[in-house]
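All protein chains of the complex are present and in place, except for one that has been dropped.
Here is chain A:
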Amino acid sequence: MQQGEVRLATDGGRAMSPTVPVDSPFAVQEMTVSYGEKPVVFNVDFTAPPESMVAIVGPNGAGKSSLLKAALGIVPSISGRVTVFGEPLATARRRIAYVPQRASVDWDFPTRVIDVVLMGMYRELGLLKLVRRPHRERAMACLARVGMADFADRQIGQLSGGQQQRVFLARALAQGADLYLLDEPFAGVDAATEKAIIDVLKSLKAERKTVIAVHHDLATVADYFDHLLLINVRKIADGPVATTFTAQNLQATYGGRLATAHIDQLQLASG
């Protein structure tokens, strides 16, 4: 393992420099989240490099989703600072698009696929400006990008899980953001959807956007992402996948929950 490039946070991350990283699209400092008195995220510092594809990886209940939600102000944090493109969250929201977990909404809601994507434009439409043809065309283009253009007029409940996930991604695309935060985008989707989603995410990176995703499938980390944040309540390690995705770090993250046999099958960094 190349120790020079991997920052091991052995004391909860306090050793990190407290200065605000101006060039980073997404940085959290001393983030602590707690439901009741038990912290689910404890004192996590993380700085995403510009134009990167970051996987947030850790076992169930490790606080991956909570970290994202607290960083976006969806759930309250006990402490912590969030900096997006060098600005505080409040002024940088327009540059962020969030893709929540599919299970978080009621799919019997009276809305069609195209309406969900148009919701991504409500921020720029404001309260009263009418939805016009250019907006609809842009929404259709976003749907086409995730391969869902044929489903524009369907009620959202008629879609399969994978199709629903793609519609959520299309809504995020319609927001026209520079930073994409995704919560388990590949959870419970079919192979075709996984391919469609990763193609879009890679094209976003090619457009110099930054993508950060909570990810649970260790087998695809090295194929899909170039940067890694390993957490289990505390930060275990972060850095480029090439140097951070090691058996040692995974063992530290998952403890006994990850069988050694499983680790052996992974496409790991040489360590």
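Quick note on the criterion: a contact is a pair of C-beta atoms (placed from the backbone, for glycine too) under 8 Å apart; a residue touches a chain by one contact, two chains touch by 3 or more; residues count from 1.
Criterion: contacts and distances are computed from a predicted model.
Of the names listed as "Roadblock/LAMTOR2 domain-containing protein", "Phosphonate C-P lyase system protein PhnL", "Manganese ABC transporter permease" or "Cytochrome c1", the one that matches the UniProt record for the absent chain is "Manganese ABC transporter permease".
Of the candidate positions A:78, A:125 or A:222, contact with the hidden chain is made by A:125. Here one chain is not drawn; of A:24, A:52, A:77 or A:175, the residue touching it is A:175. Here the missing chain is touched by one residue of A:23, A:137, A:150 or A:190, and it is A:190. Listed here are the chain A residues that touch the chain not shown: 69, 72-74, 90, 93-94, 96, 98-100, 104-106, 109-112, 115-116, 119, 122-123, 125, 127-128, 155, 171, 175, 181, 190-192.
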